[in-house]
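The structure follows.
With one protein chain withheld, the remaining protein chains of the complex are depicted in position.
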Amino acid sequence: MKENFIPEPAVIREIITQNEQIRTFRLELQDKTKAFTFLPGQFLMLSLPHCGEAAISISSSPTALPLIDLSIRKAGKLTAAIHEMKPGAQVGIRGPFGKPFPVDSFSGRDLLFVAGGIGLAPLKGVVDYCLFQQELEEDSVLSMTLLYGSRTPSDIGFQETIKNWQEQGVDCRLTVDIADEKWQGDVGLVTDLLDDCTITEKTTALVCGPPIMIRFVIARLSSMGCTDEAIITTLERHMKCGMGICGHCHLDDKLVCVDGPVFTLAQLKTMDVMELG
Amino acid sequence: MIDLKELILPKDNLIPLLRKLKKEARLIAPVQNAYGDTLFSEISDLDSAHIDLDNQPQSSLKPFLLPQQEILARYQVDKAGYTFTPPEDEQETIYFGVRSCDLTAVLYMDLIFSKPVKDTNYYARRNQSLIITLGCNHPFANCFCEATASGPYLEYGYDLQFIDIGDCYFISAGRIKGADLLDQWSYFFREVQEEDRKARYQLLLEARGKFTRNVQVAHACRRLQKEPDPEAIWEALSRRCYDCGGCAYVCPTCTCFSLDDMVLDDTQGLRLRSWDACTSSGFTRMAGGHNPVDRRCHALKRRFLHKLKDDFARHGKVSCTGCGRCIDICFGGVDITTFIDLVTAVEAS
Partner (left out) sequence: MTNSIGELKGAEVLLVTGSNTTETHPQIARNILRGVDRGAKLIVIDPRKTDLAREAHIHLALRPGTDIALINGMMRIIIDEDLADDLFISMRTEKFTALRDYLHRLDLDEIATITGIDLQTIRDAACIYARSCKSVICYCLGVTQHTCGTNNVQAVANLAMLTGNVEKEHGGVDPLRGQNNVQGACDMAALPAVLPGYQSLANLEVRERFKAAWETDIPQTPGKSLTEMTHAGREGEIRAMFIMGENPVLSDPHLGRVEDTLQHLDFLAVSDIFLTETARLAHVVFPAASFAEKGGTITNSERRVQLCHRAIKPIGNCRPDSEIIMELGRRLGCPGMDFDSDAEIMDEISLLTPIYGGIHYDRLEGSWGLQWPCWDRDHPGTSFLHKYYFARGKGQFTITEHQEPREGVEEKYPFTLVTGRGSYHHYHTATMTRNSRRLVREYPEALLEINQDDCEKLGLQQGEMVELVSRRGRVRVKAQITDRVQPGTVFTSFHFWEVPINRLTIDALDPKSKCPEFKVCSANLRKVDHD
């Protein structure tokens, strides 16, 4: 049976508008008996009628299953098309694909999340997952801090989520590149927020955002003493198959869709990666 | 590797044998068409087809095992929802007259379509195939398979290997399927004599001396493993790559592909897999416009490193099979042999 590339039908249950550019689509598999699970950091190939497929990272935690969140920014044809869709609409998904964040190794660690723009989407699942673990058991993460940068105040996404996190003890700090009259928070690059952070040997940093942000944040973290193994990032690449065959997401001898998208800095340093400059 | 079985097929028996085989399966062989082009083609009528075993087929088996454009699914958008239907299964196919380089390429495809996930569509075709190779007694003008360890004769991987030893073929069965075929049609063959074996050995020795190109593949490979990337060479060659994709399309081991939807009407369409080329800038460019590969200096880097360095590191063997097809297709004159020559020349100077 030629089944590799056949997507599984899913339904959009809910749409949450994060800002003008970003919306979160809450999906559920149409066939509720299908076994489906994933870990934070993995992605799906999302099909829309007449638009083909695109790789989208899952922004929720598996603890929220059977619901699966995809937070999507308008960037190309497919992402623009899903922004036009309404709850109840059908989509197709394949996956999950890729290496997740090593969530099992986070117990006893101080997690420092550094995100820019839509880069918060893949990290959001990790925060939710760790919060769930904290509720369940004692030996979970020590603390969580989020540094989140946006271009302008109106570009800030996930505001509701961040408020909830704060109530649950996640230290969330926001900054914008360009402020407006109403903005009273920090202004500047997300790297500036690192000035107020302390890095210990218990810190694990999780970084996601535009390539240029990743480059500067990683450089800053390293200079603050964070080890290469304790800096984890997730890369975005052009992907087609999701399963390590089509070749589009090549990175030297690695393929981002199967060897990543989550990589430690130690791993990235062995490759020629634009995020490192 | 030890062959399962060895027999001799008199040349007069070839067409009668193919006639029998064609009854049970689709038969593909190198056929010369009316314009003088030799291409692997399906044979509908053995008596009128000109099976050409003297010229290098311009195509490999890639178009059959990984079609240039393959329907992965038909989709429907209607009241019932958004549904996908997989395509039909494949029919049994016998490939005859396959050159050593092209069989090596199939073995390579077997590898990459099996890890980390088994490509169901590729294997639907592959599992239904039986491959009969023909060892090369006369390497063609652009061939360098000896340098890539993929010819002129093979030691494993084929179902059957034919070697032309004059008025008959020396046949070895490398896999069960091939051996079964020999058993089934045993009355077409005779036993191997000592002189047949000697003739085969002699022809192999002679064939190895007939290559006209000296391409230092192993040497280049070693240098690429040990030394930093030859940036200056990338840049010089990439300037001459005009993004036609020809090298990737004729290459029997270039398997990169793209997935796209073809809209048929408002309610239905096809999901297609089609050949792609890593030399194109759209191959890596992302939806937002970022491109991790700068075509101006690295258009050819992925192509050559993948074949000569990454695959060597991963599988212990380069994935260039020395078929030489990319040499004539490149209008910029920057094929893989140009690259290998430059990489190996650095040391000499």
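Worth a mention:
When the chains are written out, they are named A and B in that same order, and each has its own residue count from 1.
We adopt the following convention: a contact is a pair of C-beta atoms (placed from the backbone, for glycine too) under 8 Å apart; a residue touches a chain by one contact, two chains touch by 3 or more.
If you're wondering where the values come from, they're calculated on a predicted model, not measured in any experiment.
Every shown chain that the unseen chain touches in the whole complex is listed here: B.
Across the entire complex, the residue among B:115, B:222 or B:240 in touch with the chain not shown is B:240. Taking the complete complex into account, B:36 is the one of B:36, B:209 or B:228 that touches the chain left out. Looking at chain B, the residues touching the absent chain are 34-36, 239-240, 242-244, 258, 260, 274, 276, 280-282, 289, 331-333.
Keep this in mind: only the chains that are shown with their structure count from here on.
Residue ranges on chain B touching chain A, taken from their complex, read 72-73, 75, 77, 81-84, 86-87, 89, 112-113, 115-121, 124, 229, 255-261, 263, 269, 271, 273, 276, 278, 283-288, 290, 292, 302, 305-306, 309-310, 313-314. Across the complex, chain A meets chain B through its residues 1-7, 9, 30, 47, 49-54, 75-76, 78-79, 90-92, 211, 236-238, 240-241, 243-253, 258, 272-274.
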